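A quick write-up on the structure given underneath.
Note that this complex is displayed minus one protein chain, with the remaining chains in position.
Entry: chain A
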Amino acid sequence: MAILRNKLRPFRAARNLGLAGFVVLAACLGFGQTTNSCVDCHAALPDPLGVSQEKFSQDIHAQEGLTCTSCHGGDPTSDDPDKAMSRRAGWKGKIDRRQIPQLCGTCHSDPAYIRQFNPSLRTDQLGQYRTSVHGKRFAAGDMKVAVCTDCHSVHDIRAPRDSRSTVNPVNVANTCAHCHSDAAYMKGYSIPTDQFAKYSMSVHHEALAVRGDLSAPTCSTCHGNHGAAPPGVDKVQNVCSNCHTFQAQMYERSSHKKAFEAASLPGCVVCHSNHGIRHPDDARLGTGPDALCMRCHTPGDVCDQARAGLLSSLTQLEEAIKSADQVLGVAESSGMEVSEPRLGQDQARDSLTKARVTVHSFRTDLIDQDIQAGLKITAANLKAGREAMVERNHRRVGLGMSLIAIGIVLVGLRLYIRKIES
């Protein structure tokens, strides 16, 4: 027993040490724990005063260590509501809507403060906001226009990169539509309320929401977020050139630029519209219901003739590409090696795309260069496809002849075997 007791001694020592450690750790945790009487009470309150710990923990500010007092003041360590929400403790109560931009700006306009959390975060939001329509109307006393919390939400503000954030690119249009699609709310502003409905059918919405292309534009891409327009653009109507660079360069040098400016027409929007931009196709150059040119031009005039020539050239190249694709497809499915002309077809498609971009120059000579380049490539590919088909047929004829020869040899062998065995 004595031996056993001696052997157990180290284990007992370890157990006692562990118990002591646990007591110290529990004491530290207990004494170190801070109470937040704000959330304790507000978690039990109904909206708009209700803020649960779960909701607030999602907020980027809470995650960075800020608390209720950072905005509202007061003393969250006191369980007594009178003390916790006393003016002596700096309690501000519900933030007056007129104070919101300034309150947010207290930190977000302070580069030294913001740098502690995110050195890449801009600090010009408040200044930009003051240049925007929202900011100007707000300064003039219109309390219906958007302030920071209308777009970013209040107690569960998430970083814009978070897909659940109200200002994540995927959600921005819905956030804006919250006010801008509400005809009753927007009454008195004399601006349309169908922007969101139109945008929802646009090629940009499809790219962003359906295909998940986060580089596709949403409201703030063209209209700016805090300011009146995106950086580097004087007017919203000029914003298209930020992405559609080549089209803009062509248009800048075109005769239409001068004509539109003279008529005070807003550039790209004249043909493509603004919110409901649909996928452009060659029918826009036609004379059907989707035709654009004939809205301004007279049938039979020089421009109409140029339009018809352009449409014909584009259609010719598109048809040539389809024909070559079809022949190459059949050749490929027959097992012919046509990967080179297949690759060449991509070049032809690039030429067609380039020609469609060059349409924005409204110069038939430039467009014709692209069309001819594409037609030349397509003709070579079509020739390669047809040669592959001829080769395929030769192979099959050769196979047939070989099989006949093999059949004759087999019959000959069989007859010979019969002869020597008889």
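For this structure, a couple of remarks:
Simple rule for what comes next: a residue touches a chain if its C-beta (ideal position, glycine included) is under 8 Å from a C-beta of that chain, and two chains touch if they have at least 3 such contacts; residues count from 1.
The rule we apply is simple: contacts and distances are computed from a predicted model.
Of the names listed as "ABC transporter domain-containing protein", "Quinol--cytochrome-c reductase, cytochrome b subunit", "Anti-sigma factor (Antagonist of sigma(F)) and serine kinase" or "Cadmium-translocating P-type ATPase", the one that matches the UniProt record for the absent chain is "Quinol--cytochrome-c reductase, cytochrome b subunit".
Although one chain is not drawn, the whole complex shows that of A:Pro192, A:Pro299 or A:Gly335 it is A:Gly335 that touches it. Of the options A:Ser57, A:Ser273 or A:Ser402, the residue whose C-beta touches the omitted chain is A:Ser402. Within the entire complex, the positions of chain A that touch the omitted partner chain are 335-337, 339-340, 395-396, 398-399, 402-403, 406-407, 409-410, 413-414, 416-417, 420-421.
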